[in-house]
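Every protein chain but one is kept in place in this view of the complex.
Residue numbering begins at 1 within each chain, and the chains themselves are lettered A, B and C in the order written.
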Amino acid sequence: MRLLHLGDVLGQSGRKAALEALPMLRDRLSVDIAVVNVENAAHGFGVTAKICKEFYDAGADVLTTGNHVWDQREIIAYIDEDEKLLRPWNFPDGTPGNGDYVFKTKSGKKVCVINMMGRLFMDPLSCPFQGADKLFNKHKLGKNVDAVIVDFHAETTSEKMAFGHHCDGRASLVLGTHTHVPTADAQILPNGTGYQTDVGMCGDFDSVIGMKKENSVRKFITKMPSGRFEPAEGPATVCGVYVETDDKTGLAKRIEAVRIGGRLKGSWPSA
Amino acid sequence: MRLLHLGDVLGQSGRKAALEALPMLRDRLSVDIAVVNVENAAHGFGVTAKICKEFYDAGADVLTTGNHVWDQREIIAYIDEDEKLLRPWNFPDGTPGNGDYVFKTKSGKKVCVINMMGRLFMDPLSCPFQGADKLFNKHKLGKNVDAVIVDFHAETTSEKMAFGHHCDGRASLVLGTHTHVPTADAQILPNGTGYQTDVGMCGDFDSVIGMKKENSVRKFITKMPSGRFEPAEGPATVCGVYVETDDKTGLAKRIEAVRIGGRLKGSWPSA
Amino acid sequence: MRLLHLGDVLGQSGRKAALEALPMLRDRLSVDIAVVNVENAAHGFGVTAKICKEFYDAGADVLTTGNHVWDQREIIAYIDEDEKLLRPWNFPDGTPGNGDYVFKTKSGKKVCVINMMGRLFMDPLSCPFQGADKLFNKHKLGKNVDAVIVDFHAETTSEKMAFGHHCDGRASLVLGTHTHVPTADAQILPNGTGYQTDVGMCGDFDSVIGMKKENSVRKFITKMPSGRFEPAEGPATVCGVYVETDDKTGLAKRIEAVRIGGRLKGSWPSA
Partner (left out) sequence: MRLLHLGDVLGQSGRKAALEALPMLRDRLSVDIAVVNVENAAHGFGVTAKICKEFYDAGADVLTTGNHVWDQREIIAYIDEDEKLLRPWNFPDGTPGNGDYVFKTKSGKKVCVINMMGRLFMDPLSCPFQGADKLFNKHKLGKNVDAVIVDFHAETTSEKMAFGHHCDGRASLVLGTHTHVPTADAQILPNGTGYQTDVGMCGDFDSVIGMKKENSVRKFITKMPSGRFEPAEGPATVCGVYVETDDKTGLAKRIEAVRIGGRLKGSWPSA
């Protein structure tokens, strides 16, 4: 199978680029499933039902989020209506929405998508490592599901790498989100899981993590309240990761970074 | 000019790979200056005088560090003897060692190397942004120095990107260290400064930031004291960044990631 | 019933003072149960089996701990043998030891003691608020237990006050530990739970939270590694809290701070 995951879509610039790229990527890479992290799609903060629809229409199959999931309050009421829009699984019991979803591809394959959040320098949700154990008990790679994608939304490289190894052999792909900067460490871990510490954002890289740079720099220096942070408006780079899995085991055979447009050096899974 | 900077050397595996690569890289890329971050060179924790000598002998011109600089206590007495071994500039007044150094290349060019530390999720040193202003007043790119390299040792992508923009036009290269994972966002910022959020480590990537993975994973799960963290011993990837500057302005004309060996996809500044 | 809880015993000075005070306090206040937090009893870091025995011999009925519980490695093997030595309940499943215990007083009353840890600026254990809900379902005040004491080991006043209100009406006493400074806010919350944000340590208050002050001050200023932190050796103040409960409901009728000896102004539940 062929899996595609795009990182945090940031504001209008990121939406425009990601919505344009999705149909092209689906087509050129013949992907079986496309997942997009949309936690910053609505002007940098959260996502709306309208934006979700735009992404589904453009070819996204499942949407993931992170710590910004509730920034647009309307999503709290909406999320239970849309089981393809995930929030981190390890929120407290009783939180609206769900954190795992089994998507059926056109060819009838089952792909489990999991959204999980890290805790180091972040909110103390329930343990993502123990949560993963429970979920892998339910979604068994190569048995009841054909592929497993885990979007691990976390701050530090240490927690992300540790989590990757913890999942190794039980997921097709573990990719990090949240830092908005793509890492250059795509690899297949020893037991067969494709891994990249952070997939990077779909946003303008002449910025501070996608937001206009002047305000952010000023705040670091002056420690005074800044005006509202606004998304940078230059052309976005679409950042993603592409994985090919073994049909039998569901493990990764190949992993490649995807980077298209904007200021960053391009990357493309050449044939 | 041609500048090379290698990221955090991690333990024996990282030392071996970096010491081997340095002469080859100097030769093939005809670099005018090679800088290496050695904060994890001594079994993962700090650096010793003996290791510094090994790096100088292998072709390193200036060494930088970070939060782990004092892990080997002997370095506290040593650092004042060796002005090419830097510690973050923004430690309190009176701290042993220095955080900026002007290196003279064989061809007589002056390259200022600055080591600075971020504060978000790190120790509250003095402001790196205001510190940079002072240092750029002293070391004027294209005037009294021919190139300026800033090793910004910091945790978050937001502080690193903000710091890069703050230095833009005043440094030849701002590169992040500390997270041990190379980022894929090498770019020349609008005012001419080469930038990469993190250069990555010289270490084994089948690990948790260079340390053996089992111990680290167990600690994230059990919250119990772990045994001593030890460096992973597999073959290291040498991670660095290469920049070509304009002879007149000292600004970057080209920036390329360098990755050699180990598990990561290679990267090489092709001609 | 009459309940007594002493705060974090710190090193030799704290042990000496607390061990001397315990028999006197039991006697004078006719307490039905005495609980002592011993997480810093062993030279400031953790506790040993030998020290536990000393406290039981002096009249402690149950011992609580906190983030320092595992500092003395021998306690990991010991804790499962001693069900009266508690560690925070919300450690991950599978952690040695237990976090709640029902003590039977000489007069046949049952007192449930719970040890819980906060998460703000601390390690991300499982949710203490949801944990409390589970425990109060098992230990029903005024029904299957005659009193409930909760030692909430936490950093911030906000999490502690929120936790106190969350438990209000379901515990006889919620007292904070960990900051080592007694607070002056003992009160009975609206639904009947006795509450004090921090009970304070049993230690020398000419110190930095019980440790020698010179080393600590130097570290705040220089940001250099300090020598090993050592307990201050001056005379300790014994800090505790005393509660009288209603025999029927188990709720608090009276709460008084206890402070004896050392540098702090004394406090004593006068008749």
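Keep this in mind: a residue touches a chain if its C-beta (ideal position, glycine included) is under 8 Å from a C-beta of that chain, and two chains touch if they have at least 3 such contacts.
Values in this document were obtained by computation on a predicted structure and should not be read as measured data.
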{"item": "Of C:Thr179, C:Thr193 or C:Thr245, the residue in touch with the unshown chain", "value": "C:Thr179"}
{"item": "Per the touch definition above, residue among C:Glu39, C:Glu159 or C:Glu244 touching the missing chain", "value": "C:Glu159"}
{"item": "Which residue of A:Arg73, A:Lys106 or A:Lys248 touches the chain not shown here", "value": "A:Arg73"}
{"item": "Residue ranges of subunit C at the interface with the undisplayed chain", "value": "121, 127, 129-130, 155-159, 161-163, 165-166, 179-187, 189-190, 197-198, 200, 205-209, 213, 216-217, 220-221, 257, 259, 263-265, 267"}
{"item": "Where the unshown chain meets subunit A, residue by residue", "value": "70-71, 73, 76, 91-92, 94-95, 123, 125, 221-225"}
{"item": "Residues of subunit B in contact with the chain not shown", "value": "92-93, 119, 124-127, 130"}
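Going forward, only the chains that are shown with their structure count from here on.
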{"item": "Between subunit A and its twin subunit C, rotation from the CA superposition, multiple of 5 degrees", "value": "180"}
{"item": "Separation of mean Cα positions, subunit B and subunit A [Å, integer]", "value": "29"}
{"item": "Subunit B-subunit C separation of Cα centroids, rounded to whole Å", "value": "46"}
{"item": "Touching two or more other chains - residue numbers and ranges from subunit B", "value": "221"}
